[in-house]
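As you look at this complex, bear in mind that one protein chain is not there, while each of the others sits in place.
Entry: subunit A
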Amino acid sequence: MEYSPGTEPEPAVTVSGLHVRRGSRPVLAGLSLTIPAGLVVGLIGPSGSGKTTLMRAIVGVQVLRSGTVTVFGRPAGSAALRHRVGYVTQDASVYDDLTVRQNLDYFRVVLGAGRKDVDRVIEATDLGASSAQLTGSLSGGQRSRVSLAVALLGSPELLVLDEPTVGLDPVLRRDLWALFHRLAADGTSLLVSSHVMDEAARCDRLLLMRGGAVLADDTPAGLLAATGTTDIEAAFLSLIEEGS
């Protein structure tokens, strides 16, 4: 889906003046940004740039120092948003001592989703063959897919995915990105973080983060054009050098 200015709907997320400290370290210092709805937005930046903290703030599990985070017009983390936002943490947040299906069945009841939803997300994440296995006995890539499957339950309108494709083989990675775009085409807003620059090209829009600040907020093509570079990594470097 091409992003075209002027036709943008109400943003999915609006962050303004966000300050977050973790420990004694300021992670985000006055961050402001918007995340448009119905697109796959890539949150790209090196480890330690504040991606996870921003995602936690959007989901509403992060203690904020100041600033506001609004999701679909409501304060992030408010009760009405809890079944509208799906969140996948960096490490798979699933129960290792339950089977894949038992995990999904439990989270389905918590989310109040229908029984058939479990089969749908198992198929979407290609976990059919391992659905009766204990989650702890699966490979890292499979476990992160179980975690993703949980987030898909109940078809949330906003998916916040923290490095969902780490450690996956290229075929599966391609399939998941295709899934992300299918979801976006159906109206879901996705925020996908990655520290792998080559994944940036697959996003509709990019937020480049470094040191808790947004370096760029553009489409991949726009970013390349603005920096006069041919790949995202070079664009990133050019932006850092420009700023210093």
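Here is the rule we go by: contacts are C-beta pairs under 8 Å (C-beta built on N, C-alpha and C of every residue); 3 or more make two chains touch, one makes a residue touch a chain; residues count from 1.
Here is the rule we use: contacts and distances are computed from a predicted model.
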* Structure fact -> Answering from "Transport permease protein", "Phosphoribosylformylglycinamidine synthase subunit PurQ", "Cytochrome d ubiquinol oxidase subunit II" or "Anaerobic dimethyl sulfoxide reductase subunit C (Anchor subunit)": the UniProt protein name of the missing subunit is "Transport permease protein"
* **Contact with the hidden chain (one of A:G38, A:G60 or A:P164)** => A:G60
* Asked: From the list A:F72, A:F107, A:F180 or A:F236, which touches the chain that is not on show?
  -> A:F107
* To do: Decide which residue listed in A:Y87, A:F180 or A:F236 touches the omitted chain of the complex.
  => A:Y87
* subunit A, residues in touch with the chain not shown (by the definition above) -> 21-23, 59-64, 77, 79, 82-83, 85, 87, 89, 91-98, 102, 106-107, 109-112, 134, 150
